[in-house]
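Before I ask anything, let me first share the structure, which is written out below as C-alpha cells.
Note that this complex is displayed minus one protein chain, with the remaining chains in position.
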Amino acid sequence: MTPPTSNPLLWLIPILPLAGAAINGFFGRQSSKKAISAIALTFCGAAFLLALWIAIGFSSASAPYSFPLAHWLRSGSFSVDFDFYLDQLSLVMMLVVTGVGFLIHIYSVGYMWDDESYYRFMAYLNLFMFFMLTLVLAKNYLMMFIGWEGVGLASYLLIGFWFTKDSAASAGKKAFIVNRIGDFGFLIALFLLIQHFGTLDFPALFAKIQPISPETTGAGLLTAIGLLLMVGACGKSAQIPLYVWLPDAMEGPTPVSALIHAATMVTAGVYMVARSHMIFERAPSALTVVAIIGTLTALFTATIGIAQTDIKKVLAYSTVSQLGYMFMACGVGAFSAGIFHLMTHAFFKGLLFLAAGSVIHGVGGEQDMRKMGGLRLYMPWTFTVMGIATLAIAGIPPLAGFWSKDEILAQAFSVSWVYWLIGVVTAFITSFYMFRLMYMTFGGDYRGAGAQASHAAHKSHGHGKDDAHGHGEPHESPWVMLGPLVVLAILSVFGGFVGLGNRFEHFLDPVFKAAVEPGLQEPIREAGEKSTEYLLMAISVSVAALGWLLAHLLYSSRPQLPARIAEKLGGLYKAVANKYYVDELYAALFVRPLIDGSTTILWKGIDQGVIDAAVNDSADAARHISDEARHMQSGNLRSYAGWVAAGGALVIAYMVWMGIR
Amino acid sequence: MVPLSYYLVLSGILFVCGVLGFLIKRNIITIFMSIELMLNGVNLSFVAFAAQWHSLSGQIFVFFVMVVAAAEAAVGLAIIIAVYRTRETLNVDQVNLLKL
Partner (left out) sequence: MLHLILFLFFGAICVAGAVNLLVQSHPINSALSLIVVMASLSAEYLLLGAEFLAAVQVIVYAGAIMVLFVLVIMLLNAGTEEHTKGSRIAIILGVPGVAIGAVLVAWTLLFRAHTSSVPLGALPGGPQQIARLLFHQFLLPFEVTSVLILIAIMGAVVLASKPEAVAKRHPRETPQELPELVGVRLAGQGKEH
C-alpha cells in the first residue's frame, strides 16, 4: 500500500465548526442574533469552502491523504492517534456533510430566528458538524467512534432542544439510549479488532485483513465483527430493530430533522459499513444479514408511512426506508451504489424536510396533514421544490433518486431476485405515500382553520413549536429559508448525473475494489446484460408511476375512498396506523421489566436495603451499645466498687494462672 | 511457731471483710470504716512478712500506712461533713448527681 500523502489542511475542516460552536456556546448568550448567525455561518461556510478546495485539488493518484494531528494512546504494542484520512469515500461524505450542512445552517437562520435560545441552537449545529466531520475524516475506528458518540450527543441535545416540553425531552432520551444499544455492539467489535489484529488504523488494519480468505462456513471472527458492527449501524442508522427512536426524533426543530435525521447522522451507519467493506466481504453471512435487515426495514417502515398523518412522521419513516435501501445495497456488495444513494438521498430528503419546515412555518405550526391542503396557491415556491423532491424520491427519471435507486435495484437483482422484488414493492409504496403527502398538503382546498390557526399558534407560542408567527393565512417563507431549498432542488435534479456511465462507481473504485480477490462476493455485472438493465429500469419507473396514480386516485379524484378503505380494513389499518405497536411491544418487553427490576432489586433491595441499611444500622448499633454502656455510669458509689472488685478478681485470677504456668 | 500463711490468711479475711463492707453498707461513714479495715489487714500482712524476713523496713512502711490512713480519714470525714450539709443524708445511694 502506498503511504498516504500528507495534507495539512485536513484537520481544519472539523476544527472550524468546533471553534464556531465554542464561540457561540460561551459568548452567544450576550451576543446579538446577527453576530451569532455570522459566527455560525462563517465557520461552517469556511469548512465547506475548504472542503471544496481540497476536493478540487484532489487527485486519485496521490490519494489517500492523511494528516496526523496528535498522539493519543500508547499501550504496549497498541497505539491510536488523532489522525485524519481522506480518500475518495471520505471525500464524498465530507462534501455532502459540509455542503448540505451549510445550506441547512442558512435555512436555520431564518427558521429559528424567533427562538429565545437561538445561540444555543447554532452552537449545537456547529458542534454536530464538528463531530460528524471527525467521524467521516477519521483514520482509525476509535476516532470514528468519537465522532459516532459525538453525533449521538448532538442529536440528543438537538432533539431535546425544547427541553421544557416533556415529549421532546423523552424523545431525546430515547434516541440516545437506543443509540447506546448499538454502540455497545460497535464497541465489542472494536475490542475484537484490537484483540486479534492489534490496531484500529484503517490502512494498517485492512492490510492485515486482506490476506484472510472469506469465511464461507458462516461462523468465525470476521463474521462476529461484521455482525457486531451491523448492530452499531442499526442503532445509529435506525434499522430494525433499533429504528424506534427516529420517528420520535421529529420532536426536534425541522432543520435538525433535515440535517441529522435525513442527510448526515443516520448515514453514518452506512458510511461505517462501507468503510468496513473489507471485513464484510470476507464474512458472507454477515453481509447477508446486512442485506436482509436493510430490505426488511425498507419494506416494513414504508408500510407504516402510508397511514401517518403528521407530515414529519411520514418523512421520518421514509428516511428509515431509504436507509434500508442503502443497507441492502451494501449487503449485496454494491457499496458504491449505497454511497451514491446516500448522496442523492441527502439532497432530496434534506430538501423534503426543509420544505416541510417551510410548510409548517407557513401554516402557523400545524403539522397534521389533514388540516392542510390547497397550499400550492399560498406557497408556490415551496410547492415547486417539494414537488421536485417528491419526484426524486419516487424515482422518476431523470432526477437524482432514479439513478441511485435504480443502481441499487440492478445490483440487488444480480444477486437475488427476492431483494429486487421487495425493493420494487417498496419503491411502489414510497411513491404512493410521497404523492399522498403532496396531495394532502398542497392539493385540494385549504382545510386548515386560517384565523383559528393563528390563535392556536399564539397559544403554542410559549413552548416553541415549530412556528411562532400565526399570521392567519398560510404564507410563503422568507428567502433566507427558500434559498437553500432552491439549491437543494437543483442538486436533486442534476445530482444524479454523476452516476452516469458508472463514473461515480469508478471514482470510488480505489476504495472498494483495491483488494477484491476473485471468489469474493462482488456485484456481478455481466457485460451483455444491458437489456436486463433496461427492463429493470422500465419496471421501476412504471411502479413509481403506478404509485403516483394510486395516490392521485385516493387523494385527489376520489378523496372519500381512503376513509372507506380504512374502515373496511379495520384492524389491519389500525395496526399500521399505530406503527404495528412496536413501541408498546418494546415497552412491555424491555422497558417495563428493566424499570421494575431496577426499582425492586437495585433501588429498594440494594441501595436502600443494603447500603443505606448498613450505614443506618451501624449507627443504630453504636447508639444501642452506648445506651447499654451508659448504665455503668450510675453515679452510685457501690456499683463502682462492685466493678472494681470484679476487675480485681480478674487480675488476681490472671496472676495466679500465670504463676501456675 | 505459726506458719506465715496463717497470718496472711487472717490478713486476707480482714481485707475481704473490708471489701464486702464497702459493697454492702449504705452509710458513708460505715464505708469509710470498711476502708480502715482493709488498711489494717494490709498492715498485718506487712508486719508478718517483715517478721519472716527479719527486716525492720516492713514496720517502717506500716508507719507510713498509718500516717496516710490518718490523713485520709481526716480529709474524708471533712468531705462527708460537707456533703451532709448539702445533701442532708448519709446514704450513699442518694448522692448520685454524677449519674448519666
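The letters A and B name the chains in turn, as written, and every chain counts its residues from 1.
Rule of thumb we're sticking to: a contact is a pair of C-beta atoms (placed from the backbone, for glycine too) under 8 Å apart; a residue touches a chain by one contact, two chains touch by 3 or more.
These numbers come from a predicted model, not from an experiment.
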(message) By the contact criterion defined above, which parts of chain B meet the unshown chain? Give residue numbers in ascending order.
(response) 1-10, 12-14, 16-21, 23-27, 29-30, 32-34, 36-37, 40, 43-44, 47-48, 50-52, 54, 56-57, 59-60, 62-64, 66-75, 77-82, 84-86, 88, 90-91, 93-94
(request) Over the whole complex, note the residues of chain A touching the chain we left out. (result) 634, 636, 638-639, 641-650, 652-653, 656, 659-660
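Everything below uses one rule, namely that only the chains that are shown with their structure count from here on.
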(request) Averaged over CA atoms, how far is the centre of chain A from the centre of chain B? Could you give it in whole Å? (result) 94
(request) Write out the stretch or stretches of chain A touching chain B in their complex. (result) 630-631, 633-638, 641-642, 645
(request) Give every residue of chain B touching chain A within the complex, in rising order. (result) 19, 22-23, 26, 31, 92-93, 95-100
